[in-house]
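Heads up: the structure comes next, in structure tokens.
With one protein chain held back, the other chains of the complex are shown just where they sit.
The block that comes next holds subunit A.
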Amino acid sequence: MTTTAPALVDYDDVVARYEPTLGLEVHVELSTSTKMFCGCPTDFGAEPNTQVCPTCLGLPGSLPVVNQAAVEAAIRIGLALNCSIAPWGRFARKNYFYPDMPKNFQTSQYDEPIAVDGWMDVTLEDGEVVRVGIERAHMEEDTGKSLHVGGAAGRIHGAEYSLLDYNRAGVPLIEIVTKMIPGTGERAPEVARAYVTQLRDLIKSLGVSDVRMDQGSMRCDVNLSLSPTGSGVLGTRTETKNVNSLRSVERAVRHEMQRQAGVLDGGGAIVQETRHFEEQSGTTRPGRRKETSEDYRYFPEPDLVPIAPSAEWVEELRGTLPELPWEHRKRIQEAWGLSDEELRDLVNAGALELIEATVAAGAPAGEARSWWVAYLAQQANTRGVELAELPITPAQVARVIALVGAGDLNNKLARQVVDGVLAGEGEPDEVVESRGLKVVSDDGALIAAVDEALAAQPDVVEKIKGGKVQAAGAIVGAVMKATKGQADAKRVRELIIERCS
């Protein structure tokens, strides 16, 4: 069945006539050391089928056992989202035929999720706050990875066969589902993006996942429906999968609003279906019609006993919640005296945590900030990597700053030390040693260089002798040049004045 898709409606026109209702489902892969129900490792990028066992391969006779760390992570995520923690709940089998789960079912939670009914206040760029209700957060397991062979560009369509790697099958996942988010109007794409961004930051601060959308450890599905403004009738929704970056979240919402408006304007009906987001074009294409939940034939998992977190356990976990990331930022902003814009730039550049860690390692905030946003940002840019991926640690940066503070390095030498660290030459002190970068403040060597420079510029000497002390700058420059920048400029100036008096 091929029909020509109706044209997209201009965005301003969409929001003038329709009200969007959003819903977001976010999957977060936990960074536990082992899988949800077995002791297999969860390392990213291992050789295929080397992190598997009878349990995660679904071999007969194997039995699952729940990973306590995953349950704790789920409870902490629930608490951080202001949810109630269910005092009792079971896992369920979600049955479906697809080779990404060798068991032919996914162990999930169905009608007894571990966390329910919470909220998160989402702050938009201009400071407007939207409260997003959280329906539930539940535990489940990830699926294996398929490689489709013989079709175009690894797509399933037209493939001759598929290859399965089950390393990821069974890795703990938390699925976080919002309540319906009505009333966001033209800001729906922005709200969606801000929610996912804040959720990512929150989960990162809990230390339970690395939440890398580019590596699939955080994935987002966007539910969207439109209703004619003022009608009060909820439209049919679609679920867009494969939305794998923050920018894509925003684009997917926007595109789906424009597409659905086109269908509705043409007198058509929205089909309740799963759609796939196409990163390249920023559009969505239809996927399978959604199976109803009866089709998954959920039933309580007989091989796992119920989970009943005691109130004491929950309170103990509540006590481990860190300061919320946005509160933390506010505090840092005040402490460092940053404008909103400066703070945003630091956050967007991924520099905030690095600077904080540098300060924690003993560096003054101003210098730590200046290193990361200037020289190191340049280096990251040149190499085409994220700031955090540069092969230098905040502790090493703090050490360089300390060496400058002690007068052992000047800024130029300090940059060379950093270059050495980035080039894998070792710790800052080792680079200073091996490259011979220490500031020369030993008077013997400096006096010789100063005398040489003075002898070369007798006119300047006359000026200094005549009281024009600022003329010494030219001699300082000459000495610095002669010593390849390694002289202690302050000491050089003192010596020049001494020698000319």
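The working rule: a residue touches a chain if its C-beta (ideal position, glycine included) is under 8 Å from a C-beta of that chain, and two chains touch if they have at least 3 such contacts; residues count from 1.
We take it that contacts and distances are computed from a predicted model.
Missing chain, UniProt name from the options "Aspartyl/glutamyl-tRNA(Asn/Gln) amidotransferase subunit C", "ABC transporter permease", "DNA ligase (ATP)" or "ATP-binding cassette domain-containing protein": "Aspartyl/glutamyl-tRNA(Asn/Gln) amidotransferase subunit C". If you put the hidden chain back, the residue from A:P302, A:G384, A:G424 or A:G444 that touches it is A:P302.
Within subunit A, the residues in touch with the undisplayed chain are 32-34, 38-41, 47-54, 56-57, 59, 65-71, 88, 90, 95-100, 102, 143, 146-148, 156, 159-166, 274, 276, 287-288, 295, 297, 299-300, 302, 304-309.
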